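Removed from the display is one protein chain of the complex; every other protein chain stays in position.
Let's look at chain A:
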């Protein structure tokens, strides 16, 4: 499931990140925010009146805002934690 489809406030883990859809600097910034395979994520808020706005999500302890096209590059899985 993509991060964009993850129901709000349901804890999940990052399964896979498609770095190829991100520019190198965007990829780096997301990595610096702690985004990596195995990181815990939780979608908190979807912005935008027409559902096209950014997404606020929790990565580890940090809350981060990103656009949907970036969030769509992140595949997540719900269920028990695995080695990060």
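As a working rule, a residue touches a chain if its C-beta (ideal position, glycine included) is under 8 Å from a C-beta of that chain, and two chains touch if they have at least 3 such contacts; residues count from 1.
In this section, contacts and distances are computed from a predicted model.
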The complex's invisible chain, by UniProt name, from "Peptide ABC transporter permease", "Phenylacetic acid degradation protein", "Ferrous iron transport protein B" or "Cytochrome oxidase subunit III": "Ferrous iron transport protein B"
Absent-chain interface as seen on chain A, which is shown: 23, 25-26, 28-34, 36, 44-54, 56, 60-67, 69-70, 84
